[in-house]
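Before anything else, here's the structure in question.
As you look at this complex, bear in mind that one protein chain is not there, while each of the others sits in place.
Moving on to subunit A:
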Amino acid sequence: MSATAATSTYTPVERKQGSLKRERRWAMIGAYIALAVFVVFFMMPPFHMLMTSLKSSGEIADLSGNPWLVSAPTLQNYWELMTEGNYLIHFRNSIIVTACTVAITMVISTLAAFALARMKFWGSTTLATGVFLTYLVPETLLFIPMFQIIGGLGLYNNLWAMVLIFPTMTVPFCTWIMIGYFASIPKELDEAALIDGAGHLQMLWKIFIPVALPGILAAMIFAFTVSWAAFIYPIAFLVSSDQMVLTVGIVSDLIRADTFQWGKIMAGALMAALPPLLVYAFLMDYYIAGLTAGATKG
């Protein structure tokens, strides 16, 4: 009786496992096909960008060739960007603005996050919520009054106006994720520091920053990405080529009336995309941690 019961329960399980395995294999094949389709879709524009950037203008204009491949690769577009025109100035401007924005952002948001995560003071929770709400305000809502304000300050068409405005896009989110990182540091650590007679700033500098370094790195990467990619403020406030950053400079300099220098546009765009891509390639985990923490932790 017990033996038959055992066999009768045993066989279906085995059959089910076999079918599970087969099901799994088909699922895997399907998964790889789906992935391949999407990788092709996602990589198509950057790939085409690379191909176009390697072509001479003659080859681009030739309609009989295959637009997806390059027959006579040349670095002439890159060379011309480097030697003539304002491309290097735009690149330098982007670096200046981004470096300043990241530095300002990190100082403001580290200090504020430390206070908001550790010191309960009047209005601290309201302020934390307010910071989150500010993060949800898109810059497209504020660029017109900002245009007037920047004009009033005499900073219209000035690179430094960007340094003043960009922190509004980066500080709220960076503060928000750093509150999360700082709050996860065990309280025992600050108690130990207090007993050893550390002041607040010492505690921040010697304990919080080293312990929360991954979070700080993630916030820095976020600030870098946002200010490198910023578009609406530069296009609204910067009009002369020597003040422009990369995102607007490429289009405004390489399109003259109806002549589109596509080879150079693509070469310039590719080089402009390189810094974020490199940061991403080397620090992918921090990059992803920073962005997902914003929504999962808070």
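Here is the rule we go by: a residue touches a chain if its C-beta (ideal position, glycine included) is under 8 Å from a C-beta of that chain, and two chains touch if they have at least 3 such contacts; residues count from 1.
What we mean here is this: contacts and distances are computed from a predicted model.
UniProt records the chain missing from this view under the protein name "Sugar ABC transporter permease", selected from "Sugar ABC transporter permease", "XdhC family protein", "Nitrite/sulfite reductase" or "Cytochrome c oxidase subunit IV".
Within the full complex, the residue among A:Ala34, A:Leu75, A:Leu88 or A:Ala192 touching the omitted chain is A:Ala34. Which of A:Ala115, A:Met162, A:Ala193 or A:Met244 touches the hidden chain is settled by the complete complex: it is A:Ala115. Checked against the hidden chain, the listed residues A:Met82, A:Ala103, A:Leu127 or A:Ala198 yield one contact partner: A:Leu127. Within the entire complex, the positions of subunit A that touch the omitted partner chain are 27-28, 31, 34-35, 38-39, 41-46, 48-49, 52, 60, 63, 66-68, 107-109, 111-112, 114-116, 119, 121-122, 124, 127, 129-134, 136-149, 164-165, 167-168, 171-172, 175, 200, 225, 228-229, 231-232, 235-236, 246-248, 250-251, 262, 265-266, 269, 272-273, 276-277, 280-281, 284, 287-288, 291-292, 295-298.
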